[in-house]
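For this view, one protein chain was removed and the others were kept in their places.
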Amino acid sequence: MTLLAPSRLLALFVLGAVLAPIGDHVHVATGTTSYFDAGPMIWDSPWWFPVLVGLGTAAIAETRVRLGSMRTGISPRWAVGGLAAVMATYALTGTLCGYPDTLGVVLIGGVGLIVWAVIGDLRGALCGLLAAVVGTGVEALLAATGVFEYATVTDSLLGVAPWLPALYFTFGVAVSVLAELLAEDGLRVEA
Amino acid sequence: MTLLAPSRLLALFVLGAVLAPIGDHVHVATGTTSYFDAGPMIWDSPWWFPVLVGLGTAAIAETRVRLGSMRTGISPRWAVGGLAAVMATYALTGTLCGYPDTLGVVLIGGVGLIVWAVIGDLRGALCGLLAAVVGTGVEALLAATGVFEYATVTDSLLGVAPWLPALYFTFGVAVSVLAELLAEDGLRVEA
Partner (left out) sequence: MTLLAPSRLLALFVLGAVLAPIGDHVHVATGTTSYFDAGPMIWDSPWWFPVLVGLGTAAIAETRVRLGSMRTGISPRWAVGGLAAVMATYALTGTLCGYPDTLGVVLIGGVGLIVWAVIGDLRGALCGLLAAVVGTGVEALLAATGVFEYATVTDSLLGVAPWLPALYFTFGVAVSVLAELLAEDGLRVEA
């Protein structure tokens, strides 16, 4: 049984699934990533990409709630700012092809730490790290199996971009704050 | 009769008129925009550009005050940070020629939402939307009448850059916060 009510998990799934193709389009349009014969597409993404991101969004939020010690009195604007930061950073990564790896890692990693410092807590950082490991791992697996690829100039981390963990970290932190917000009055009665 | 004292409206006009040519220079120097035979110039801008931005700055501030429900206890540093964010974003837009439209819209739109999330309120968002519609509309009109143009690679929104509404939104939010600050002890006695 989930701690977050099913309707809230569904909303989190939809949020992730709607935002994912926007960022993915930026990566495809800039040549940062390319898909190979990936089946039915939604904009520039294969149909399963928004599904995976949607599931990941709901899973991170449920994880954050299960970790407990949630802050109360968080303003909804923290979630707005956090998600806006994730999307702006997602777009920014589309400009990094051709720059040194260290530049991208320090820039996107720095932004991730700033977002955490402004809205995150320690459990949110844990969710961010989890998102970084799982997200990067799944993408590395998909790249290794030839489903898609990162441009050669930016595939130095197991076949994916070296700044990718930092982007997923920011995503995990922002979703954790959203989870704290949703949990405040949205936990299941059973919880 | 204006609600903000004339001396404050004049200061807002001067602020907008002084900052405008700096950002406009970045757009002209990067080839983002070009003017055609626009009469006497201030740096790279025709004389009427700082005048328009100055008038817009005062008009947004007066509008924010008329909308009421102003927050008290706002720190002047909010206005410093907000205006700095507008100028940094203005400069950043000068790097976007040649990148996909979606990249610019998500990046600059994300920054605008972050600025709102940190310093804005709902009436500030309304002023931001108003600035986005009027500012983009005026620029589209000026582009349509051949006064100036955006580079072909970045003119897909009615002849102007697709990220332009997001830049004006950020501007409107920052000026609204400045208006709240100025109004705290600067409303006309008649008001």
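In this document, chain identifiers A and B correspond to the written order of the chains, with residue numbering beginning at 1 in each.
We take it that a residue touches a chain if its C-beta (ideal position, glycine included) is under 8 Å from a C-beta of that chain, and two chains touch if they have at least 3 such contacts.
Since we're looking at a predicted model, the values are computed, not measured.
Visitor: Hey, which of B:10, B:29 or B:144 is the one touching the hidden chain?
Guide: Of these options, the touching residue for the absent chain is B:29.
Visitor: Thinking of the whole complex, not just what is shown, which of B:14, B:67, B:91 or B:125 touches the missing chain?
Guide: That would be B:91, which touches the missing chain.
Visitor: Please pick, from B:41, B:80 or B:122, the residue that touches the omitted chain in the full complex.
Guide: Looking across B:41, B:80 or B:122, the contact with the absent chain belongs to B:80.
Visitor: Check each of A:10, A:41 or A:103 against the chain that is not shown and name the one that touches it.
Guide: A:103
Visitor: Considering the whole complex rather than only what is displayed, give the residues of chain B touching the chain that is not shown.
Guide: Spelled out for chain B, the touching residues are 22-23, 25-26, 29-30, 77-78, 80-81, 84-85, 87-92, 94-95, 118.
Visitor: Quickly run down the residues of chain A that touch the omitted chain.
Guide: 95, 99-100, 102-104, 106-107, 109-114, 116-118
What we mean here is this: only the chains that are shown with their structure count from here on.
Visitor: Would you kindly tell me how far, in whole Å, the mean C-alpha position of chain B lies from that of chain A?
Guide: Computed value for the inter-centroid distance: 31 Å.
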